[in-house]
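Next up is a structure, given as structure tokens.
Moving on, here comes subunit A:
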Amino acid sequence: MSPHSPADAPAIELKGISKAFGPVQANKDISMRVMPGTIHGIIGENGAGKSTLMSILYGFYKADAGEVFISGKKTEIPDSQAAIRAGIGMVFQHFKLVQNFTVLENVILGAEDGGLLRPSLAKARGVLKQLAAEYELSVDPDTQVQHLSVGHQQRVEILKALYREADILILDEPTGVLTPAEADHLFRILDNLRAEGKTIILITHKLREIMEITDTVSVMRRGEMTATVKTAETSPEQLAELMVGRKVLLRVDKTPAKPGAKVLEVENLRLVDDKGVERLRGIDLEVRAGEILGIAGVAGNGQSELLEVLGGYATATGTVRVNGAAMPLSGPGSDGQSRRACGIAHVPEDRQHEGLIMPYTAWENTAFGYHRDPALQKGLLMDNAAIRADAAAKMDRFDVRPPDPTLAARNFSGGNQQKIVLAREIERNPDILLVGQPTRGVDIGAIEFIHQQIVRLRDAGKAILLVSVELDEIFSLSDRIAVMFDGRIMGVRDPAETDQTELGLLMAGITEKPDRPLIDAVDAKLDAKEAREAGHG
Partner candidate 1 sequence: MDFLTLLQVLDSTVRLATPLLLACLAGLFSERAGIFDIGLEGKMLASAFFAAATAALTGSVWLGLLAGIASSMVLSAIHGLASITFRGNQLISGVAINFLAAGMTVLIAQDWFAQGGRTPSLMSGGRFEDITLPLAGTLAPVPIIGPIYAELISGHSILVYVAFLCVPATWWVLFRTRFGLRLRAVGEAPEAVDTAGVSVIGLRFAAVGICGLLCGLAGAYLATGLQAGFVKDMTAGRGYIALAALIFAKWRPWYALWACLLFGLLQAVALRYQNIDLGGIVIPVQFMDALPYILTVVILAGFVGKAIPPRAGGEPYVKER
Partner candidate 2 sequence: EPALIFDLGGKFDKSFNEAAFNGAQRWSQENGTSFREIELQSEAQREQALRRFAENGNNPIVMTGFAFGNVLGEVAPDYPDTKFAIIDMVVDAPNVRSVVFNEHEGSYLVGMLAAMASETGTVGFIGGMDIPLIRKFACGYAQGVKAVNPDATVIQNMTGTTPAAWNDPVKGSELTKAQISQGADVVYAAAGGTGVGVLQTAADEDILSIGVDSNQNYMHPGQVLTSMLKRVDNAVYDAMAAGPDLETGINVMGVGNGGVGYALDEHNAQLVTNDMQNAVDQAAEQIASGDLTVHDYMSDNSCPVN
């Protein structure tokens, strides 16, 4: 904290911040105060404008209107340089690191002393050692960032901010990529920083984290700041209501599963990526008709690869049987078209980059992946009239708004885009549905609808493989839960007989109670994973 600031002035005060991206109004007339030496939470749904607001504070975007006060002084922040000078550091949701630079080079970038590198590097090496000791932020300064796990990359980002002597630290959804143990460790670090008088802004949409660590919390909805409350004086239910604008019901109504025959069997599935790193290291699992198998795990532990292999767009070795018949895993017959022909439907993790062609109209998208279906052809050409009529019907059944099939996919909101994908895949009445992150970036209303559709399909006797990084979602939908870590299934549990703590340990690769501090055990596991991956880089 700057010594000149009046003791009672807020560390940060925003007044009337507005920001539009073309037609999208991301921030509307936002005002906010953050007191020094506190942890201030910001919560809101996807797309609410949290990242935008913080990026404005950090000088990454320029606000259309509004003022910023730092420690009571009006401050212009035209670029990040100004923000850094004002003592602000930010850890972005998507890390801003140079992948093929070492940790040290990343840390000094933009904060070098003088024109030559050698002295800067030497100095940074010393400072880094000190910071690492002080805040338990150890990373090898000479490793290239691309060889670090996400958790360690995040440490580099925090070190970058501390190296620049930031008094105000903004963290944008820092726990999304961490195992529960790593998240706990991060929160301890934040506690230490607060104790030293630093101010921290923490963006998250996990109510549990807000309640655990913040002093005050601001809620954003659709670009507006709807409330700021003291954490001690609020409850998760109240925050959820503020976030969404109405009472929410987070439970999914479902009857117990009636599992039938094995529909999907996977044995010893292995995948080596193009860098030579083994991403799937012998996966065994099975899904029966009429059940939902949930796969939990921190992003980047092979779940995506598993879906890609089953969906037919990554090659692997091992055995996959569908209704008892083995599927080729490479070469002819292993592509997505063949998988669809066998009754496998796939709602991919990333609807914008995989599930949809954003410039295509909604009706074109409803045929995507099934466009070679002979029923959609008329001679040599595609039967566009039929596809269009079919699309209108599907959009109606899935309540896609606006119900206009000629609109480009990019013009639908995230939730409606997801409904288009679901409509396409579920209406085909597949035997197996692969679903990745079905409700990422979707508002609560749509979440309810999507969960209902998935359960409905299960009740119709279909096998469903669900991958999600949201433990809540896994718990509320799954009939059985498998946990993945580093390309392996660490264990399969019955949701009724397990809890978040047990799953959290499995997600960090820890199967039995460690005899040393938890974070060290987690670190050891992650280091082993990093070393394995770097060995091929």
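Going forward, a residue touches a chain if its C-beta (ideal position, glycine included) is under 8 Å from a C-beta of that chain, and two chains touch if they have at least 3 such contacts; residues count from 1.
Selection rule, in plain terms: all candidates are chains of the complex that A comes from, given by their letters.
The model shown is predicted, which means the values in this text are computed figures rather than measured ones.
Picking from 1 or 2, the partner of subunit A by touch in this complex is candidate 1. Contact residues on subunit A toward candidate 1 in their complex (touch as defined above): 21-22, 58-61, 79-85, 90, 92, 96-101, 105-106, 108-112, 114-118, 120, 160.
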